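Apart from one protein chain that is not included, each protein chain of the complex appears where it belongs.
After this line comes subunit A, so read on.
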Amino acid sequence: MRLLKFAAIGLTAALALTACGQGSATKEAAAPDGKATVRYMNFSSNDGHEKDLTAIVNAFQAANPDITVQVETVPYADYFTKLQTAVAGGTAADAFELNYENFVTYATNGSLAELQNVDSSVYKKTLYDAFNSGGKQYGVPESFSNVVLFYNKTLFKQAGVAEPTADWTWKEEQAAAAKLTNKATKTWGDYQPVSYNEFYKVLAQNGGEFLNADRTEATFNSPQGVEAAEFLVGKVGRTMPTEADGAGTPDFDSKLFKSGKLAMWHTGIWMFSALDDAKFDWDVVVEPGNTKKASAMFANGLVVNAASKNAAAAQKWITYLSSSDETTKTRLASSWELPPVADESKLKAYLDQPKPANREAVFTALEEPILPPVIERQQEMQDAVTQELGSAAAGRKTVAKALADAQSKVNGLLKK
């Protein structure tokens, strides 16, 4: 009986929690002759960058012979479920990775250790501050990435449309997208999913605010918000494929772009290496804004488990993993996510790689970044906003109604 299976999971977690409360959780073997073992759990090396992480671990261990790092890599899709259960069960790793959106949830529920004597000068300040909660530094930035506009140069040339520039606004983008869309050949002008992640960004590009200053109330149901949502929803079926065309399914957008049937694609710089084998010419540019520019930026951070018995060694490891030259070199050489270092001259190597030609855009976009709005009940908020916008895109609600409903749902989440 499925119901009972859920109950069983609940029980296991409950038992683990009581065990933890009584201080009888799995004890790490006391390391002989002063050697410490640091367990580290992560998702970002999964699927392609495991080797790079191992290289960093080896370099760290060579520099710190008294510390051994034990890596556990979990796919992103399962990561937060696994982490939640491990923290609840008292078996979580000494150090682990959190994305910025989930950091707040963990920082406020007391499962993270406050870091001691961090040298903040090595990190880019905005990123470093992102992992501060209530005046306490609970993590260091590990890496970051952002979203730019990818475009297929060949399609632009064929249609005789001028290529996008950094000065473009929504208007130019939509005019070009309409010209590039050819439903007969199933070629689409544009792809930008109707979702939470895109909405808070277009809202910012239109001068709107998602939450009020002290994050106690949602404010996105504003004239700017409605206009932004209408821009996003209005693309569906006109210049952008619908769900019935397959939009929203895994890899749909990357396949569409790679097959040369998509002219413009709003996506992250982590796609660069995946496009190495594209058979057409492509480039990137800073995303168009409306009343202002705003580019989505995502950050991952590294934290130490509050229950760790090796907190000092764990902090040494995450410091190395986030800011050492070895790490920076490895990240840039493998086009992994960008290292969060303050000294931007260290990032030069990134620009040396040939494709895309306009790699500069990655750094230009960072000048006007927008971070995801974060609340304690993050996942629910994201689901609620995406669902309401989806209803509008499917024509079941007007955009205005969907936005009003989304706002009252988010306000409900902020209250509890």
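Odds and ends about this structure:
Basically, a contact is a pair of C-beta atoms (placed from the backbone, for glycine too) under 8 Å apart; a residue touches a chain by one contact, two chains touch by 3 or more; residues count from 1.
Simple rule for what comes next: contacts and distances are computed from a predicted model.
Per UniProt, the protein behind the absent chain is "Sugar ABC transporter permease"; the candidates were "Tryptophan synthase alpha chain", "ABC-type glutathione transport system ATPase component", "Sugar ABC transporter permease" or "Thiol:disulfide interchange protein". Of the options A:Arg215, A:Arg238, A:Lys329 or A:Arg377, the residue whose C-beta touches the omitted chain is A:Arg377. Set against the missing chain, the residues A:Asn109, A:Thr216, A:Ser259 or A:Gln353 yield one that touches it, A:Asn109. If you put the hidden chain back, the residue from A:Met41, A:Ile67 or A:Val87 that touches it is A:Val87.
Mapped onto subunit A, contacts with the missing chain fall at residues 1-4, 6-11, 13-14, 17, 21, 81, 84-85, 87-88, 105-106, 109-111, 242-246, 248, 377, 379-380, 383, 387-388, 390-391, 394, 396.
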